[in-house]
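All protein chains but one are shown in place.
Each chain gets a letter, A and B, in the order it is written, and its residues are counted from 1.
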Amino acid sequence: MTLLVLGAVAVMLIAALAALLLPDLLGALAAASVVSLALAVLFALLGAPDVALAEAVVGSGLSGVMFAMVLRRVGYQPADEEETGHDDAA
Amino acid sequence: MTPDLLSHLFSIASAALVAIGLFMLVRSHYLLRALLGLTLMEAGVNLFLVSVGYREGAAPPIAIDGQLPAVMVDPIPQALILTAIVIGVGVLGLALALALRLHQSEGTLWLPRLRRRAQSACSKEDAA
Partner (left out) sequence: MTMRRNLASLIFTVGLGLMLVSLMQGSHTAFPVEVGQNINAAGFADHGAANLVTSVVLGYRGLDTLGELTILFVAATAAGMVLGHCPGGSTPPVRGGFILATAAELLFPFLILLGAYIIIHGHLSPGGGFQGGAVIAAAYYVPLLAGSGRLFSEDTGSLIESLAGVGFIAIGLLALWGGGEFLAPLYSHNGAPGALLSAGTLPLLYLAVGLKVGSELASLLARLGGIGMEVDDDA
């Protein structure tokens, strides 16, 4: 139990850092889904199976799919980041 | 592991999630990445509230064969978070729809570019 909690928390935090640091938005999106999945495991361990079910379906499933669909329609190009990422001081 | 250490662990984990999400929300140059930060913040808040209802060695608040377990976790934060997750996905859908509309009208979701465009629109209005 304790080991599982520690493992889930570690996976969650590493995935959150990956979501922050990954330059590719699709990769960051996948990392955010992993955060939700680890969170669902954590909820189940915390005695909240209802919430775990909701988080697993909604957090790591539906919201990731929503993001991915919008990303596909918007046509995100990572190369844009180099172009405009550093001139926000203007 | 003592319950004290466990509660420390959950506070630190949820505060870290909120902080990472806030950092993404504030410092991102791309609108969708900022929204991703918002979902991470939401996850942190959810984890914190559920962990408040947790009691050491407590069972889920569900009766098995008509018998409730002797020690159960607090069901109220769970019910709260259950609705919060679903509201969260509704709000996320609305935000993504607005972002999509913004992309249709402005052609970009890069925040510096959008900001510059808004500023030039403002100065044009001032000049007029």
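Going forward, a contact is a pair of C-beta atoms (placed from the backbone, for glycine too) under 8 Å apart; a residue touches a chain by one contact, two chains touch by 3 or more.
Bear in mind the structure is a predicted one, so any value in this text is a computation, not a measurement.
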{"item": "Touching the absent chain when the full complex is considered, from B:16, B:38 or B:111", "value": "B:16"}
{"item": "Contact footprint on chain A, counting only the chain that is left out", "value": "49-50, 52-54, 57-58, 61-62, 65-66, 69-70, 72-75, 86, 88-89"}
{"item": "Residues in chain B touching the chain absent from view", "value": "7-8, 10-12, 14-16, 18-20, 22-23, 26-27, 48, 51-53, 60-66, 68, 72, 74-79, 82-83, 85-87, 89-91, 93-94, 96-98, 100-101, 103-104, 107"}
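Everything below uses one rule, namely that only the chains that are shown with their structure count from here on.
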{"item": "Chain A-facing residues of chain B, complex", "value": "1, 6, 9-10, 13, 16-17, 20-21, 23-24, 29-30, 32-33, 35-37, 39-40, 43, 46-47, 50-51, 53-55, 58-62, 72-73, 78, 81-82, 85-86, 88-89, 92-93, 96, 99-100, 103, 109-113, 115-116"}
{"item": "Chain B partner contacts - residues on chain A that touch it in the complex", "value": "2, 5-6, 9, 12-13, 16-17, 19-20, 25, 28-29, 32, 35-36, 39, 42-43, 46-51, 54-55, 58-59, 62-63, 66-67, 70-71, 73-74, 76, 80-81, 84-85, 87-88, 90"}
